[in-house]
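A single protein chain has been omitted; all remaining protein chains appear in their positions.
Moving on, here comes chain A:
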Amino acid sequence: MTAADPSQSYTLPDPLPLDGGQVLAGATIAYQTYGELAADKGNAILVCHALTGDQYLASAHPVTGKPGWWERMVGPGKPIDTDRYHVICANVIGSCMGSTGPASTAPDGKPWGMRFPVITVRDMVRGLVALLDGLGIARLHAVVGGSMGGMQALSLAANFPERAARVLAIATTARHSAQNIAFHEVGRQAIMADPNWRDGNYYAHGSAPDAGLAVARMAAHITYLSEAGLTEKFGRRLQDRSAKSFGFDADFQVESYLRYQGSGFTRRFDANSYLYITRAMDYLDIAEEHGGKLADAFAGHAMGKGARFCLVSFDTDWLYPTAESRHVVHALNAAGAPVSFVELSSPFGHDSFLLDVPALDRVVKGFLDG
(Lines give C-alpha, C1' and ligand atoms only; values in the text may rest on other atoms or scores of the structure.)
Protein backbone atom coordinates (compact mmCIF):
# COMPACT_ATOMS: atom_id res chain seq x y z
CA MET A 1 0.00 0.00 0.00
CA THR A 2 1.52 3.31 -1.10
CA ALA A 3 0.39 6.84 -1.70
CA ALA A 4 -0.72 7.93 -5.13
CA ASP A 5 2.05 8.58 -7.60
CA PRO A 6 2.07 11.88 -9.45
CA SER A 7 -0.19 10.59 -12.22
CA GLN A 8 -3.16 12.38 -13.71
CA SER A 9 -6.02 12.95 -11.33
CA TYR A 10 -9.28 14.85 -11.28
CA THR A 11 -11.20 16.09 -8.28
CA LEU A 12 -14.91 15.99 -8.93
CA PRO A 13 -16.42 19.47 -8.70
CA ASP A 14 -19.76 18.12 -7.44
CA PRO A 15 -20.57 15.70 -4.62
CA LEU A 16 -21.04 12.16 -5.89
CA PRO A 17 -24.42 10.66 -4.96
CA LEU A 18 -24.16 7.01 -3.92
CA ASP A 19 -26.61 4.11 -4.13
CA GLY A 20 -26.33 3.68 -0.35
CA GLY A 21 -27.94 7.09 0.14
CA GLN A 22 -24.81 9.01 1.14
CA VAL A 23 -22.88 11.53 -0.92
CA LEU A 24 -19.14 11.64 -1.37
CA ALA A 25 -17.88 15.22 -1.57
CA GLY A 26 -14.56 16.21 -3.09
CA ALA A 27 -13.77 12.76 -4.45
CA THR A 28 -10.63 12.43 -6.54
CA ILE A 29 -10.26 10.03 -9.45
CA ALA A 30 -6.78 9.04 -10.58
CA TYR A 31 -6.40 8.03 -14.20
CA GLN A 32 -3.97 7.41 -17.02
CA THR A 33 -4.41 8.16 -20.72
CA TYR A 34 -2.72 6.71 -23.77
CA GLY A 35 -2.86 8.00 -27.35
CA GLU A 36 -4.04 11.36 -28.65
CA LEU A 37 -7.57 12.65 -28.19
CA ALA A 38 -9.02 13.62 -31.58
CA ALA A 39 -10.13 17.22 -32.12
CA ASP A 40 -13.78 16.13 -32.08
CA LYS A 41 -13.11 13.98 -28.98
CA GLY A 42 -14.75 11.07 -30.80
CA ASN A 43 -11.96 8.51 -30.45
CA ALA A 44 -11.96 7.99 -26.69
CA ILE A 45 -12.10 4.46 -25.28
CA LEU A 46 -12.67 3.99 -21.57
CA VAL A 47 -11.13 0.79 -20.23
CA CYS A 48 -12.48 -0.29 -16.85
CA HIS A 49 -10.24 -2.29 -14.55
CA ALA A 50 -10.99 -5.46 -12.59
CA LEU A 51 -11.23 -5.85 -8.81
CA THR A 52 -7.55 -5.57 -8.01
CA GLY A 53 -6.59 -3.63 -11.12
CA ASP A 54 -5.81 0.03 -11.43
CA GLN A 55 -5.23 2.82 -13.92
CA TYR A 56 -1.84 1.45 -15.02
CA LEU A 57 -3.31 -0.20 -18.05
CA ALA A 58 -0.43 0.06 -20.49
CA SER A 59 2.37 1.61 -18.51
CA ALA A 60 4.64 0.39 -15.73
CA HIS A 61 3.05 0.05 -12.30
CA PRO A 62 4.65 2.58 -9.92
CA VAL A 63 4.69 0.16 -6.98
CA THR A 64 5.57 -3.17 -8.55
CA GLY A 65 7.47 -1.90 -11.58
CA LYS A 66 5.68 -4.55 -13.63
CA PRO A 67 4.14 -3.80 -17.05
CA GLY A 68 0.59 -2.47 -17.19
CA TRP A 69 -2.11 -5.08 -16.66
CA TRP A 70 -3.29 -5.03 -20.28
CA GLU A 71 -0.11 -4.06 -22.13
CA ARG A 72 -0.62 -6.99 -24.45
CA MET A 73 -3.96 -5.52 -25.57
CA VAL A 74 -3.39 -1.75 -25.46
CA GLY A 75 -0.67 0.13 -27.32
CA PRO A 76 0.48 1.27 -30.75
CA GLY A 77 -0.70 -1.24 -33.35
CA LYS A 78 -2.26 -3.48 -30.71
CA PRO A 79 -5.95 -4.55 -30.70
CA ILE A 80 -6.85 -1.40 -28.75
CA ASP A 81 -4.64 0.76 -30.92
CA THR A 82 -3.31 3.88 -29.21
CA ASP A 83 -2.21 5.22 -32.61
CA ARG A 84 -5.90 5.47 -33.35
CA TYR A 85 -7.71 5.78 -30.05
CA HIS A 86 -7.39 7.90 -26.95
CA VAL A 87 -7.53 5.32 -24.18
CA ILE A 88 -8.53 6.32 -20.65
CA CYS A 89 -8.20 4.08 -17.62
CA ALA A 90 -9.24 5.35 -14.21
CA ASN A 91 -8.81 3.95 -10.72
CA VAL A 92 -12.30 3.32 -9.34
CA ILE A 93 -13.77 5.09 -6.33
CA GLY A 94 -13.08 2.98 -3.26
CA SER A 95 -9.73 1.75 -4.54
CA CYS A 96 -6.29 2.72 -3.35
CA MET A 97 -4.13 3.87 -6.24
CA GLY A 98 -4.95 7.55 -6.05
CA SER A 99 -8.73 7.57 -6.24
CA THR A 100 -10.67 8.37 -3.09
CA GLY A 101 -11.19 5.26 -0.99
CA PRO A 102 -11.08 4.05 2.62
CA ALA A 103 -7.35 4.82 2.89
CA SER A 104 -7.91 8.45 1.84
CA THR A 105 -8.23 11.29 4.28
CA ALA A 106 -11.77 12.08 5.42
CA PRO A 107 -12.91 15.68 6.05
CA ASP A 108 -11.85 15.34 9.69
CA GLY A 109 -8.24 14.87 8.64
CA LYS A 110 -8.10 11.18 9.58
CA PRO A 111 -8.29 8.21 7.20
CA TRP A 112 -11.81 7.20 6.23
CA GLY A 113 -11.29 3.58 7.26
CA MET A 114 -14.62 1.82 7.67
CA ARG A 115 -16.38 5.19 7.84
CA PHE A 116 -16.03 5.31 4.06
CA PRO A 117 -19.51 4.85 2.58
CA VAL A 118 -20.29 1.46 1.07
CA ILE A 119 -20.26 1.84 -2.70
CA THR A 120 -21.66 -0.07 -5.66
CA VAL A 121 -20.49 -0.74 -9.19
CA ARG A 122 -22.97 1.90 -10.33
CA ASP A 123 -21.31 4.38 -7.95
CA MET A 124 -17.94 3.59 -9.53
CA VAL A 125 -19.52 4.24 -12.92
CA ARG A 126 -20.98 7.55 -11.71
CA GLY A 127 -17.44 8.51 -10.77
CA LEU A 128 -16.14 7.49 -14.20
CA VAL A 129 -18.90 9.45 -15.96
CA ALA A 130 -18.08 12.50 -13.82
CA LEU A 131 -14.47 12.12 -14.97
CA LEU A 132 -15.60 11.95 -18.60
CA ASP A 133 -17.62 15.13 -18.00
CA GLY A 134 -14.50 16.75 -16.66
CA LEU A 135 -12.53 15.66 -19.70
CA GLY A 136 -15.28 16.99 -22.00
CA ILE A 137 -15.99 13.58 -23.52
CA ALA A 138 -19.72 13.36 -24.24
CA ARG A 139 -19.74 10.01 -26.03
CA LEU A 140 -17.10 7.32 -25.94
CA HIS A 141 -16.10 5.39 -29.02
CA ALA A 142 -16.25 2.41 -26.66
CA VAL A 143 -16.29 1.31 -23.07
CA VAL A 144 -14.33 -1.88 -22.51
CA GLY A 145 -13.78 -4.08 -19.49
CA GLY A 146 -13.14 -7.59 -18.24
CA SER A 147 -14.49 -9.10 -15.01
CA MET A 148 -15.42 -6.17 -12.70
CA GLY A 149 -14.46 -3.91 -15.63
CA GLY A 150 -17.13 -5.66 -17.69
CA MET A 151 -19.63 -5.06 -14.89
CA GLN A 152 -18.82 -1.35 -15.08
CA ALA A 153 -19.16 -1.41 -18.88
CA LEU A 154 -22.61 -3.02 -18.61
CA SER A 155 -23.63 -0.70 -15.78
CA LEU A 156 -22.56 2.32 -17.82
CA ALA A 157 -24.60 1.02 -20.76
CA ALA A 158 -27.64 0.48 -18.54
CA ASN A 159 -27.48 3.77 -16.66
CA PHE A 160 -25.89 6.13 -19.18
CA PRO A 161 -26.98 4.68 -22.54
CA GLU A 162 -25.95 7.76 -24.50
CA ARG A 163 -22.37 7.82 -23.24
CA ALA A 164 -20.82 5.00 -25.33
CA ALA A 165 -21.19 3.88 -28.94
CA ARG A 166 -19.77 0.42 -28.24
CA VAL A 167 -19.81 -1.74 -25.14
CA LEU A 168 -17.35 -4.62 -24.88
CA ALA A 169 -17.82 -6.78 -21.78
CA ILE A 170 -15.47 -9.73 -21.30
CA ALA A 171 -15.67 -12.62 -18.81
CA THR A 172 -18.30 -10.88 -16.75
CA THR A 173 -21.85 -10.89 -15.42
CA ALA A 174 -24.77 -8.57 -14.80
CA ARG A 175 -25.35 -9.95 -11.31
CA HIS A 176 -23.17 -11.53 -8.66
CA SER A 177 -24.23 -15.09 -7.95
CA ALA A 178 -24.47 -16.69 -4.51
CA GLN A 179 -21.24 -18.56 -5.30
CA ASN A 180 -19.49 -15.30 -6.27
CA ILE A 181 -20.66 -13.67 -3.04
CA ALA A 182 -19.58 -16.72 -1.05
CA PHE A 183 -16.00 -16.56 -2.31
CA HIS A 184 -15.83 -12.84 -1.57
CA GLU A 185 -17.11 -13.42 1.94
CA VAL A 186 -14.25 -15.85 2.58
CA GLY A 187 -11.80 -13.11 1.59
CA ARG A 188 -13.46 -10.45 3.71
CA GLN A 189 -13.60 -12.71 6.74
CA ALA A 190 -9.90 -13.50 6.33
CA ILE A 191 -9.10 -9.77 6.43
CA MET A 192 -11.40 -9.01 9.35
CA ALA A 193 -10.05 -11.99 11.31
CA ASP A 194 -6.52 -10.57 11.12
CA PRO A 195 -5.74 -8.89 14.51
CA ASN A 196 -3.95 -6.14 12.60
CA TRP A 197 -7.19 -5.14 10.90
CA ARG A 198 -8.37 -3.32 14.10
CA ASP A 199 -11.89 -2.66 12.72
CA GLY A 200 -10.27 -0.97 9.74
CA ASN A 201 -8.27 1.55 11.81
CA TYR A 202 -4.81 0.26 11.00
CA TYR A 203 -3.47 3.20 9.00
CA ALA A 204 -1.90 4.94 12.02
CA HIS A 205 -0.32 1.70 13.21
CA GLY A 206 2.83 0.23 11.81
CA SER A 207 1.10 -2.94 10.66
CA ALA A 208 -1.71 -3.65 8.21
CA PRO A 209 -3.78 -6.87 8.03
CA ASP A 210 -1.40 -8.28 5.43
CA ALA A 211 -1.86 -11.91 6.47
CA GLY A 212 -5.63 -11.66 6.09
CA LEU A 213 -5.37 -9.79 2.79
CA ALA A 214 -2.91 -12.37 1.47
CA VAL A 215 -5.30 -15.20 2.34
CA ALA A 216 -8.14 -13.31 0.65
CA ARG A 217 -6.01 -12.94 -2.45
CA MET A 218 -4.98 -16.60 -2.41
CA ALA A 219 -8.59 -17.79 -2.20
CA ALA A 220 -9.66 -15.39 -4.94
CA HIS A 221 -6.71 -16.29 -7.14
CA ILE A 222 -7.83 -19.91 -7.27
CA THR A 223 -11.17 -18.78 -8.69
CA TYR A 224 -9.36 -16.90 -11.47
CA LEU A 225 -7.67 -20.06 -12.78
CA SER A 226 -8.94 -23.37 -14.10
CA GLU A 227 -8.34 -26.80 -12.69
CA ALA A 228 -6.72 -27.86 -15.94
CA GLY A 229 -4.52 -24.76 -15.92
CA LEU A 230 -3.39 -25.35 -12.34
CA THR A 231 -2.71 -29.02 -13.01
CA GLU A 232 -0.72 -28.19 -16.12
CA LYS A 233 1.29 -25.49 -14.35
CA PHE A 234 1.94 -27.23 -11.02
CA GLY A 235 0.44 -30.69 -10.85
CA ARG A 236 1.53 -32.20 -7.53
CA ARG A 237 5.14 -31.17 -8.03
CA LEU A 238 7.13 -30.29 -4.92
CA GLN A 239 8.79 -26.93 -4.37
CA ASP A 240 12.59 -26.87 -3.89
CA ARG A 241 12.69 -30.30 -2.32
CA SER A 242 12.69 -33.92 -3.31
CA ALA A 243 10.46 -35.29 -0.55
CA LYS A 244 7.47 -34.15 1.46
CA SER A 245 8.38 -32.45 4.72
CA PHE A 246 5.46 -33.86 6.71
CA GLY A 247 4.86 -30.37 8.01
CA PHE A 248 3.09 -27.22 6.89
CA ASP A 249 5.74 -25.56 4.79
CA ALA A 250 4.89 -24.91 1.18
CA ASP A 251 5.79 -28.41 0.04
CA PHE A 252 3.85 -28.15 -3.19
CA GLN A 253 4.66 -25.70 -5.95
CA VAL A 254 1.05 -24.56 -6.04
CA GLU A 255 1.24 -23.57 -2.35
CA SER A 256 4.39 -21.61 -2.90
CA TYR A 257 2.83 -19.89 -5.91
CA LEU A 258 -0.26 -18.86 -3.94
CA ARG A 259 1.82 -17.55 -1.05
CA TYR A 260 3.86 -15.50 -3.51
CA GLN A 261 0.68 -14.12 -5.11
CA GLY A 262 -0.74 -13.28 -1.69
CA SER A 263 2.30 -11.50 -0.32
CA GLY A 264 2.92 -9.59 -3.57
CA PHE A 265 -0.64 -8.35 -3.45
CA THR A 266 -0.37 -6.84 0.04
CA ARG A 267 2.40 -4.56 -1.21
CA ARG A 268 0.16 -2.84 -3.71
CA PHE A 269 -3.35 -3.09 -2.28
CA ASP A 270 -5.23 -1.79 0.72
CA ALA A 271 -7.18 -4.34 2.76
CA ASN A 272 -10.10 -2.00 3.39
CA SER A 273 -10.34 -1.27 -0.36
CA TYR A 274 -10.59 -5.02 -0.88
CA LEU A 275 -13.54 -5.11 1.51
CA TYR A 276 -15.31 -2.21 -0.18
CA ILE A 277 -14.74 -3.30 -3.76
CA THR A 278 -15.76 -6.92 -3.21
CA ARG A 279 -18.89 -5.61 -1.46
CA ALA A 280 -19.65 -3.40 -4.45
CA MET A 281 -19.39 -6.41 -6.76
CA ASP A 282 -21.62 -8.50 -4.49
CA TYR A 283 -24.33 -5.85 -4.64
CA LEU A 284 -24.28 -5.92 -8.45
CA ASP A 285 -27.64 -6.85 -9.94
CA ILE A 286 -28.32 -4.67 -12.96
CA ALA A 287 -31.78 -6.19 -13.47
CA GLU A 288 -32.80 -5.38 -9.89
CA GLU A 289 -31.79 -1.76 -10.44
CA HIS A 290 -34.23 -1.64 -13.35
CA GLY A 291 -37.38 -3.20 -11.98
CA GLY A 292 -36.21 -6.80 -12.05
CA LYS A 293 -36.03 -7.36 -15.80
CA LEU A 294 -32.57 -7.19 -17.35
CA ALA A 295 -33.97 -6.37 -20.80
CA ASP A 296 -35.51 -3.22 -19.30
CA ALA A 297 -32.07 -2.14 -18.11
CA PHE A 298 -31.00 -1.96 -21.75
CA ALA A 299 -34.17 -0.33 -23.10
CA GLY A 300 -32.11 2.72 -24.03
CA HIS A 301 -30.36 0.66 -26.70
CA ALA A 302 -33.36 -0.51 -28.70
CA MET A 303 -33.18 -0.61 -32.48
CA GLY A 304 -30.43 1.62 -33.76
CA LYS A 305 -30.33 3.93 -30.76
CA GLY A 306 -27.64 3.57 -28.16
CA ALA A 307 -24.69 1.24 -28.39
CA ARG A 308 -23.50 -1.88 -30.14
CA PHE A 309 -22.59 -4.62 -27.69
CA CYS A 310 -20.08 -7.43 -27.71
CA LEU A 311 -19.81 -10.04 -24.98
CA VAL A 312 -17.03 -12.57 -24.70
CA SER A 313 -16.80 -15.52 -22.32
CA PHE A 314 -14.22 -18.26 -21.88
CA ASP A 315 -15.07 -21.94 -21.76
CA THR A 316 -12.90 -22.59 -18.68
CA ASP A 317 -14.15 -19.57 -16.65
CA TRP A 318 -16.10 -20.99 -13.73
CA LEU A 319 -16.22 -17.69 -11.82
CA TYR A 320 -18.33 -15.91 -14.46
CA PRO A 321 -19.29 -18.80 -16.70
CA THR A 322 -20.67 -18.52 -20.23
CA ALA A 323 -24.25 -18.83 -18.96
CA GLU A 324 -23.87 -15.40 -17.28
CA SER A 325 -22.84 -13.79 -20.57
CA ARG A 326 -25.66 -15.55 -22.41
CA HIS A 327 -28.11 -14.19 -19.86
CA VAL A 328 -26.97 -10.65 -20.77
CA VAL A 329 -27.03 -11.44 -24.50
CA HIS A 330 -30.60 -12.70 -24.32
CA ALA A 331 -31.64 -9.56 -22.43
CA LEU A 332 -29.97 -7.39 -25.08
CA ASN A 333 -31.73 -9.35 -27.82
CA ALA A 334 -35.03 -8.91 -26.05
CA ALA A 335 -34.31 -5.18 -25.82
CA GLY A 336 -33.51 -5.14 -29.55
CA ALA A 337 -29.93 -3.98 -29.06
CA PRO A 338 -27.29 -5.04 -31.60
CA VAL A 339 -25.16 -7.62 -29.84
CA SER A 340 -22.39 -10.03 -30.65
CA PHE A 341 -21.38 -12.87 -28.40
CA VAL A 342 -18.70 -15.50 -28.58
CA GLU A 343 -17.45 -18.10 -26.14
CA LEU A 344 -13.74 -18.47 -26.73
CA SER A 345 -11.76 -21.57 -25.92
CA SER A 346 -8.85 -21.00 -23.57
CA PRO A 347 -7.16 -23.07 -20.87
CA PHE A 348 -6.59 -20.18 -18.44
CA GLY A 349 -9.99 -19.89 -16.71
CA HIS A 350 -11.32 -16.46 -15.72
CA ASP A 351 -7.88 -14.86 -16.12
CA SER A 352 -8.00 -15.64 -19.86
CA PHE A 353 -8.95 -12.06 -20.61
CA LEU A 354 -5.57 -10.90 -19.31
CA LEU A 355 -3.51 -13.61 -21.00
CA ASP A 356 -2.40 -14.66 -24.45
CA VAL A 357 -5.61 -15.60 -26.25
CA PRO A 358 -5.16 -14.55 -29.91
CA ALA A 359 -8.86 -15.03 -30.69
CA LEU A 360 -9.69 -12.40 -28.07
CA ASP A 361 -7.33 -9.96 -29.78
CA ARG A 362 -9.13 -10.48 -33.09
CA VAL A 363 -12.56 -10.07 -31.55
CA VAL A 364 -11.57 -6.92 -29.64
CA LYS A 365 -9.94 -5.31 -32.67
CA GLY A 366 -12.77 -6.31 -35.01
CA PHE A 367 -15.44 -5.02 -32.67
CA LEU A 368 -13.74 -1.70 -31.90
CA ASP A 369 -12.72 -0.93 -35.49
CA GLY A 370 -15.93 -2.20 -37.12
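Convention: a contact is a pair of C-beta atoms (placed from the backbone, for glycine too) under 8 Å apart; a residue touches a chain by one contact, two chains touch by 3 or more; residues count from 1.
The definition used in the following text is that contacts and distances are computed from a predicted model.
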For this session: Using the UniProt record as the reference, specify the protein name of the hidden chain from among "Methionine biosynthesis protein MetW", "Putative ABC-2 type transporter, permease protein", "Cytochrome P450" or "BsuBI/PstI family type II restriction endonuclease".
Result: "Methionine biosynthesis protein MetW"
Seminar exercise, completed: Touch assignment to the omitted chain, from A:Arg268, A:Arg308 or A:His350, lands on A:Arg308
Problem set entry | Touch criterion as defined above, residue of A:Ala169, A:Val254, A:Val339 or A:Leu354 at the omitted chain | A:Val339
Problem set entry | Contact footprint on chain A, counting only the chain that is left out | 303-304, 308, 310, 326, 329-330, 333-334, 336, 338-345, 359, 362-363, 365-367, 369-370
